[in-house]
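Taken from a larger complex, these chains appear in their original positions, while the remainder are omitted.
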Amino acid sequence: MATPKFGAADPDLAALYERLSETSLQPLWELRGLLTPEPVVRSVPHRWAGKELRELGAKAGELIPVDRGGDRRVLACANPGLDGAPYAVSTLWAAVQYLRGHEVAPAHRHTPAALRFIVEGEGVWTLVDGDPLHMGTGDLVLTPSWTFHEHHNPGPDPMIWMDVLDLPVVAALDAVFFEEGPSEQAARTTAPLSSSEAWYAGGAGLVPVGGPGLPSHRSPLLAYRWADTELALERQMSARESGYARLRYTDPVRGGDVMPTMRCEVERVRPGTTTPTTRQTGGQVACVLHGTAQIKLGAGDAVQVFDVEPGDIVAIPSWTPRAITAGTQLDLFTTSDAPVLEALGLLRVETALKESA
Amino acid sequence: MATPKFGAADPDLAALYERLSETSLQPLWELRGLLTPEPVVRSVPHRWAGKELRELGAKAGELIPVDRGGDRRVLACANPGLDGAPYAVSTLWAAVQYLRGHEVAPAHRHTPAALRFIVEGEGVWTLVDGDPLHMGTGDLVLTPSWTFHEHHNPGPDPMIWMDVLDLPVVAALDAVFFEEGPSEQAARTTAPLSSSEAWYAGGAGLVPVGGPGLPSHRSPLLAYRWADTELALERQMSARESGYARLRYTDPVRGGDVMPTMRCEVERVRPGTTTPTTRQTGGQVACVLHGTAQIKLGAGDAVQVFDVEPGDIVAIPSWTPRAITAGTQLDLFTTSDAPVLEALGLLRVETALKESA
């Protein structure tokens, strides 16, 4: 407790405060910063450069093994505002994972949900409850809460990708569970098409009848391929006239976000186009797939401008204004905690400006 | 009222019956057939041959104009069990529509919802609230309740397709409204891609953010293209090992049936494969797109077998067992009233046999 507002010198009050302390009580009137006019956000706007992530990933690849115990060769983005916590923003873990040729990151599962987004390269397979998902550039791959997952790289070349997890949220709710997979050598299955995609990637609105039961709380489709995303972006672009298109990845059978804790979206911005300035409650992590841009975060004196290129990861804290001006054509992948805020009635979105070309 | 069960000769009862009749009342105990152990269905299994539908459509094309007043050159499938009512089964209207080259079927709208399925040919455009949808072989095109729709054929060749409407249901609910479109010459718009598809046909689970508002009570996607359906069928076939695949057309954003009154599905059956025998409450109308098959309807002595080929339309009344054996590879499109029965808690589905190869 800082210096008391009331009666610092009053012996009765001092006695009360002592009693309170002994009884594990705290006087509200002496607490500060609990209820603020607007969110007071500790995490700050930040950019991790793709170039450095690739270089440091490769370096870690040389020095650090991947196997049971270590499990994953992962570099976590630690927001400078969060006092050393390994989180990109308050509610999201973001990281790069690096797998050398012929390596296997063994199977485990945990209640925190994860997703993988691939900025470059291909060739690693992620198995989700045994279903082999090939990972290629621009793909989004899900490893939902409590599904066993492992990665294996059958080829000789290393691969790097981005991981995003809802770990801070699950931890804040005291709901982290973890379990290792079978300890015999990890599976190395591949397949022309994952079972998930064979059943559920049939096209917009085409869903199976009589297939496997739907999982609760998440999409049955576990991989969203860039070729489909690219087509959808261009189709939408043709319907808008703003140089801007935006897609959300959703459950193809029931609608809604791919997982209950993370929203995934991709935006395409034509060269020279500036998006409207928007802000929303909750954190976001953006990753540049293609193109270059200026990402402007914050407002007034506090504005920060990041020049981004492919592989860059950008932290956008809660309630921070955001605007983007594309240099070359930009494809930007973003994960947010919006489904959490939405479910709890706490999502506020403010759009200051219309889209402008 | 037929011969009374109770006291035909009793003068007191006769007096009561007279009073009841004067008072617009009927004695339940004299009514028959109200509550039967199983549905007593008036419509019967029936097949309309595609060959005849095409021939008679063409003949009507020669003899009957299409314009305001006539509006549509349509031949309605009238189930022989329904005493002259122009319905394929109790709850569904099915018909073929024929449009000659350079003809226009003018705009109107009505609360009964319609869908179009194209068995052969292409080239006609259906405008739904002004959005131009090209119609090609194997496509499903929706004209949902109370949307203005018109058809125009810019080319020289005639075209024929199947219409299915929920008209019997809407009529039974006393909820039919109808309105003609603007009376000046109908629009003849075409476009590389309908607006509906530009926004919503982006691929499984890829939905727009910030697009046009979603319509209530129906899919925002109005055309489902055969190329996508074909791909989805083959993908699913690779995941099953039964020589059988089955898809439902759904709202790509929110899930659920394309329209609240009609369920659309397509089945692919490999040559020689027999599907399990199933039956369900509510009526169905099936249409052969590709291949040949024996469709067995009914059970025991009442079984009827139809040898079908492309363009054939088959009425499957409520609670009638159905099994299919494909000759050449079969693609069968089916519309049912299952969403109605499901919403009302009245859908019963019975599957007698497992899928067999």
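Each chain gets a letter, A and B, in the order it is written, and its residues are counted from 1.
Please note the rule applied: contacts are C-beta pairs under 8 Å (C-beta built on N, C-alpha and C of every residue); 3 or more make two chains touch, one makes a residue touch a chain.
Everything quoted here is computed from the prediction, not taken from an experiment.
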{"item": "Whole-complex copies, counting every chain including the 2 in place", "value": "4"}
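In this text, only the chains that are shown with their structure count from here on.
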{"item": "Cα superposition angle of subunit A on its copy subunit B, in degrees to the nearest 5", "value": "180"}
{"item": "Whole-Å gap separating subunit A and subunit B, where each centre is the average of the chain's CA atoms", "value": "44"}
{"item": "Contact set on subunit B toward subunit A in their complex", "value": "192-193, 195, 197-211, 219, 221, 224, 228-229, 231-233, 235-236, 238-239, 245-255, 258, 265"}
